[in-house]
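A single protein chain has been omitted from the complex, and every remaining protein chain is retained in its original position.
Right after this comes chain A.
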Amino acid sequence: MIAATFRRVLPQLLILGVVLLLNFAVFPGFFHIEVQNGRLFGNLIDVLNRGAPVALLSIGMTLVIATKGIDLSVGAVMAIAGAVAASVVTGGAGWFTALLAALAAGLACGLWNGMLVAFFRVQPIVATLVLMVAGRGVAQLITEGKIMTFLNEGLIHLGAGTVFGIPTPIVIWLAMGALVTLVVRRTALGMLIEAIGINETASRLAGINSRVLLVTVYLTSGFVAALAGVIVAADIKGADANNAGLWMELDAILAVVIGGNSLLGGRFSIVASLLGALIIQSVNSVILLSGMPPEFNLVIKALIIIVILVIQSPIVKQSIYLLRAKASSTVSDMPGPASRPQPAKETRS
């Protein structure tokens, strides 16, 4: 099981390694980590910390995409969750109540999306587009159009604090990633999600309750988006309805794609998506550390990502496979490439 997972995420690990080395090349102190005031410091820690929102989003997005869906609303849900948390603490309640309220808001958003997709059969891209646009409006209503700042230590801790010296966001996304991975893989949830993503008609005929599963994945996506929203708000000690999580849904989708998960649904790997999120953050880091003028940032990011996607494209995979097949002179009697021992890049777990 662990070996299979490792084989599955090997391409992502390699890419991450290369991008981290690029970081090292432009900034030799990149791997340096030190403890200051009982807190870990270093560029690597920054990557893990800054990558937290996209990493969290990618967990839910992976599940949604596995069902052949997509959730465009996560950025807006982040804004709503941040606004809810901020308004609850400024209203005088404690940080924990604020967190619960934000998570409940996230679940409500997920339920809305899930109902539209599962019961009203609205195409996921349209269903979630509604909330993507309207959600930011909802967040603005909550904050009354201002940046709602707060000073609640407990809430700020979620974004800027540490747990045993590790920044809290890192702890949260690692824990969430591990939890969801365990739940989907230790129960039958993962397999059933993959089944409806691959062939919903056949799955329904096999007796699978696809509606419940669809609602579940959108709920998960809403939940992790709310967590990400709280972290982002806590980090800046305020809820900014206009900018919190803006365009982040696209980074989350990109993380899932870099993770080698097909947008057509089916087999998925959350670990690979999390690595994808880290790759994106490392790319951001390269650009910052290289000291290039900021106006180059987006263009360079796009170029690096195009290279990553081309490396993962079926054509390149196929040629790598053919090269290997040529190299090994032993001819297998199995029909077709997929039934013989596969090169690591094609293995899915």
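Just so it is clear, a residue touches a chain if its C-beta (ideal position, glycine included) is under 8 Å from a C-beta of that chain, and two chains touch if they have at least 3 such contacts; residues count from 1.
By our rule, contacts and distances are computed from a predicted model.
A.B. asks: Which of "sn-glycerol-3-phosphate transport system permease protein UgpA", "AGCS family alanine or glycine:cation symporter", "ATP synthase gamma chain" or "Monosaccharide ABC transporter ATP-binding protein, CUT2 family" is the UniProt protein name of the chain not shown?
C.D. replies: Of the names offered in "sn-glycerol-3-phosphate transport system permease protein UgpA", "AGCS family alanine or glycine:cation symporter", "ATP synthase gamma chain" or "Monosaccharide ABC transporter ATP-binding protein, CUT2 family", the absent chain's UniProt record gives "Monosaccharide ABC transporter ATP-binding protein, CUT2 family".
A.B. asks: Consider the whole complex, including the chain that is not shown, and state which of A:Thr187, A:Asn242 or A:Ser319 touches that chain.
C.D. replies: Selected residue, touching the omitted chain: A:Thr187.
A.B. asks: Residues on chain A that touch the omitted chain in the whole complex?
C.D. replies: 186-189, 191-192, 194-195, 198-199, 201-209, 213, 266-267, 334-336, 338-339
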